[in-house]
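One chain of protein is taken out of this complex; the other chains stay put.
Let's look at chain A:
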Amino acid sequence: MSASPVSQVFSPSNNGVSVFRRKKEKRGITFSMMLVGASGTGKTTFANNLLESTIFPHRYQQDVPASTNNENVKIIQPTKVVTFNSMNGIPSYMSAFDPASPFLEPGITVTSTALEITTKSSEDIDSATPEKINFFLTDTLGLGENLNNGICFDEIASYLEQQFDSVLAEETRIKRNPRFQDTRVHVALYFIEPTGHGLRELDVEIMKRLSRYTNVLPIVARADSFTPDELTRFKKRIMEDIDRFNVPIYKFEVDENEDDLETIEENKALARLQPFAIICADQRDNATGKYYREYPWGKIDIDNENISDLKLLKRVLFGSHLQEFKDTTQNLLYENYRAEKLASVPAWDIENNEVIDTSINDENNEGNSSGLMKGLTRNSTAPSLSNFASLINTGKFKSQQSLAIPPQSETPSTPRLTGVDEGDESRASISASSQKSTPANIQTSPERTKLRNISENIPYMLQHERIVARKQKLEELEAQSAKELQKRIQELERKAIELKMKEKLLRQNSHSQSQESIQTNTTKQNSTSGGAYIKKEETYNDLASIISKKE
């Protein structure tokens, strides 16, 4: 079982081999993927199918222990909650099924699992050590289950941003952590609900948000709800909607000049197939190790490429396009983010105002090539994959422009900004620290000091920002749970008042009974008619009892 379909899928496809081998490190390749999509679209099942194991438990079935029955996959770090947010301040992940509480909105939970995939490439004799992929899988739970799903994509986007920030902080640090783990998400699979109608507001919004930080691959989940005709129509509609709303998904683009013919053909074919329609399954044939879905009307072999693109998707993810996903994340998305982030720094430490322009240009180089070599030209940091060179260049071009503008516009308004800084303790402290260090070293070697300043300040600034954000979120959560409590208290109080009212009413009734006057009873009936139905019946009973007494 172990050698047959698994290794072929995980091992890089023919054209990727050469790139792969060269890039191969001893530590293996890091690859990180995120699964996003409404709940019930088969994210968990897909993850299990992808790794050919049963690592991820299904919703409400968490009592089943995580186990790998695939010897090529090893869990390094079990699934843990990375971040969560919910309206009532209660995390919902891993909660067991409780029929009394599902009206509570589950909010959103982001979990992360670290895995190690070993690939024994059987066709290679010389590779004594098997290839390893350090695979990070991030899953999102609870999306689309809330009444208001607004909080969900904020949380996911902030998680992705956090990964970028931590890498940025690490890059600018003087002393780097050799064991630093890059957790940037290289590709996000977005599972579209199989409606047959096209994209919905939520889909468009989330994909747009995600695409700022990662490559987004739209996936038609549970494709077994479509007949072949319906599927082609649905795919067409999705692509039309993606065009119409300008959703920047990952497109399998080709560069006619740079790529070899085979790659062009492959990418074109993949682009035609997008969005991939996949069928996943839980059931597994013990003899062949193949997954299947069994219905009363037939059996689906999910590896059948005529029905499901699952096998193809596996190949794209782990083989042909793995490096490309990583490169776009690093060279295009991350660089843009970084330029934006650093461009916003000058507004913060104003003391360095005059020299910011040059320092950031230097800084740009410093980030890409490890070390403080200012002499490096921009070209030397160009990525190895040539077909992306053009894209990256344009991306960098933009970033340079955006860098050039802010210092100029910031200079005249300096006094106003310092006024703002005084109000904010954090900012003031940062500017103060830079103030302290700047005059001391500025005579000896100004260039070095600037770099030093940046590498000292930015990690802390980012960290500080993160802490502030976290604090804010915690406060929000606290407020939410406080509100929830308040609501419950109010409800209880209301109930208590109701009960008191009832008691009073009963007492009154007994009182009027002693008077034995039907007249008062009828008037009371009028006055209580607004109350519950039961009360009325009670008075009726009273009437009946009174009449019987009289007789």
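Throughout what follows, a contact is a pair of C-beta atoms (placed from the backbone, for glycine too) under 8 Å apart; a residue touches a chain by one contact, two chains touch by 3 or more; residues count from 1.
Assume contacts and distances are computed from a predicted model.
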Fill in the blank from the handout: Its UniProt record identifies the chain omitted here, from "N-terminal E2 ubiquitin-conjugating enzyme", "NADPH oxidase", "KLLA0E21583p" or "dolichyl-diphosphooligosaccharide--protein glycotransferase", as "KLLA0E21583p"
Handout entry: Touching the absent chain when the full complex is considered, from A:Val82, A:Ala157, A:Val204 or A:Leu312
Key = A:Val204
Handout entry: Full-complex contact with the absent chain, from A:Gln181, A:Gln283, A:Ser344 or A:Gln472
Key = A:Gln283
Completion exercise
Contacting the left-out chain: of A:Thr227, A:Asn246, A:Asn286 or A:Ser514, that is A:Thr227
Practice task
Would you write out the residues of chain A that touch the absent chain, in ascending order?
Solution key: 39-41, 58-60, 97, 99-100, 102-106, 144-150, 193-202, 204-205, 222, 224-225, 227-228, 237, 240, 245, 283, 293-300, 306-307, 526, 529-530, 533
